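For reference, the structure is listed below as structure tokens.
One chain of protein is taken out of this complex; the other chains stay put.
In this document, chain identifiers A and B correspond to the written order of the chains, with residue numbering beginning at 1 in each.
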Amino acid sequence: AQSSVTLYGRVDLSLARNLGTDYMVMQNGSGSRLGVRGVEDLGGGLKAVFNIEHRFAADVGNTGTNNNAANAATTPMWNGRSIVGLQGGFGEVRFGREYTTNFLYVQLAADPWGYDTVAANGSLGGAIDTVRSNNSITYSSPTVGGFRGHFQWVMDETPGNDTNGSYNLALTYGAGPLNVGFGRIDRDDVAEWNILTAAYDFGAFKLIGAYGFGKIDATDVKHRDYHIAATAPIGGGEFRASYNKLETRNPSSDVSSKFGLGYHYNMSKRTTLYADYARDGELTDNKWGFDVGIKHNF
Amino acid sequence: AQSSVTLYGRVDLSLARNLGTDYMVMQNGSGSRLGVRGVEDLGGGLKAVFNIEHRFAADVGNTGTNNNAANAATTPMWNGRSIVGLQGGFGEVRFGREYTTNFLYVQLAADPWGYDTVAANGSLGGAIDTVRSNNSITYSSPTVGGFRGHFQWVMDETPGNDTNGSYNLALTYGAGPLNVGFGRIDRDDVAEWNILTAAYDFGAFKLIGAYGFGKIDATDVKHRDYHIAATAPIGGGEFRASYNKLETRNPSSDVSSKFGLGYHYNMSKRTTLYADYARDGELTDNKWGFDVGIKHNF
Partner (left out) sequence: AQSSVTLYGRVDLSLARNLGTDYMVMQNGSGSRLGVRGVEDLGGGLKAVFNIEHRFAADVGNTGTNNNAANAATTPMWNGRSIVGLQGGFGEVRFGREYTTNFLYVQLAADPWGYDTVAANGSLGGAIDTVRSNNSITYSSPTVGGFRGHFQWVMDETPGNDTNGSYNLALTYGAGPLNVGFGRIDRDDVAEWNILTAAYDFGAFKLIGAYGFGKIDATDVKHRDYHIAATAPIGGGEFRASYNKLETRNPSSDVSSKFGLGYHYNMSKRTTLYADYARDGELTDNKWGFDVGIKHNF
């Protein structure tokens, strides 16, 4: 029954050779950020919550992903998140710029790298989903018997009220070492994507599998994604491995066949040193990449 | 005799149908913000003060008022305020980007909504004032016998030193339930505006009246504004009502005839739920609008 406001953040920088390139760069390993979040107890089990999170490229100190002015100018200041909401026995409702539920509760958990570093498995979204929504209303249910549901409505804000908004949803189930998830996003007149994930923690290691499918609305091109991954706690850090294959049908094409390996060593709860290797067999040239970096949370 | 630095802010989001439009949007009900302010005791009754305040559109997480990159790029980061100053027995002097005194001390207090939400009475500035000044020097007097005066000089920063800057001022008087104010802004070669306000708090409700007049310098078109409003503390919140009529002379035209109603319920000192209705009879179509929202201060 207490209220709190927290200033938090991360600076994460790596030396990397990206897939498809033949030179080294310094870059964010994951999204460097500065955020403020808070919870206010309103009494009667009700709480007000908020979170605003700025993202920046620590190698150049700019909003966005590099020092290109156009890029920085088109990236919102609070690109990570900008929400206010209410929490209670009914669950939680949040308004504003928020992660899509299929991404946050299903896809993200299936990637050992959490969509970060050169080994990231962004193909878990079929390359046709979206990770965040502006003007969204998100509902997260309480956890009941291991199940939890999430639904997000995205306003279209188009004059005339004659077009529809978009939606996405997530359903997760957890029971001891087992975690299962289903996510779906329907971006009106753009694309739809569905994802099934399952993870089992054997203690010595965790095994993760995922299958995704969807299509682009305009062209009706179908996308399929197959994913298998494992993590293992070794020597004060985490070993990570994954293989992910993204393909299209009609026309049939192998978009990406990505293999990733990494070790993330925890110097402390807040500071991690990491090294990752990735290879995508579908690239015509420079099929491999790597990074070594430091991630510091505060 | 203590020094302090405070991180503070607000996230305010509403679902709204704006006046003159026929569709729903999510938007800021008032300016979402993140600020830092502080007071340092310098001894001998003297204090140093500062305040920087970022404003953002919480629905899209961007600086400025929407997710349009051009809009965000032209909105200053510290759009709300950016000042440093000194306080003492002599009053207070502040330098930087600051509210105009006619707005902050007179017009703002006359609007039950404080220029926020769809029911905002922005016409209290005659649509020819300005709410903030860059490069300004502001002096606020101590309160003497209920009176307080404010004067702001705005530097023109034009080569040659042969043009003048602009100024604005405010004079307020408070005695028990009565509050009276006069404000004037003279934007050199742009426009001038004068505003008179009076408010009386009967306990069960507060009554507010205002009359404003001014003109656009280039065209000599005169603007007149008539305003009456009331607020009442009811059921843990505040009921608000107002009517505001803005007209021009030579040529004579009714610019706006706006009626507003609202109820703002305080869930706590920091969190408010609100609903507002507004109607502007001078609009040719979609004459009404409304919003329901949540405002969370931290």
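By our rule, a contact is a pair of C-beta atoms (placed from the backbone, for glycine too) under 8 Å apart; a residue touches a chain by one contact, two chains touch by 3 or more.
Predicted model only: the values in this text are computed from it and were never measured.
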{"item": "Residue in contact with the excluded chain [from B:Asn18, B:Asn135 or B:Ser268]", "value": "B:Asn135"}
{"item": "Hidden-chain contact residue, picked from the options B:Ser82, B:Gln152, B:Asn179 or B:Thr197", "value": "B:Ser82"}
{"item": "Absent-chain interface as seen on chain B, which is shown", "value": "3, 5, 7, 36, 38, 40, 42-43, 46, 48, 50, 52, 73-74, 76-86, 95-97, 134-137, 155, 157-161"}
{"item": "Interface with the undisplayed chain - residues on chain A", "value": "7, 9, 11-13, 21-26, 32, 34, 54, 56, 58-63, 67, 69, 72-73, 77, 267-268, 270-271, 294, 296, 298"}
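FYI, only the chains that are shown with their structure count from here on.
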{"item": "For chain A paired with chain B, centre-to-centre distance based on mean C-alpha positions, whole Å", "value": "40"}
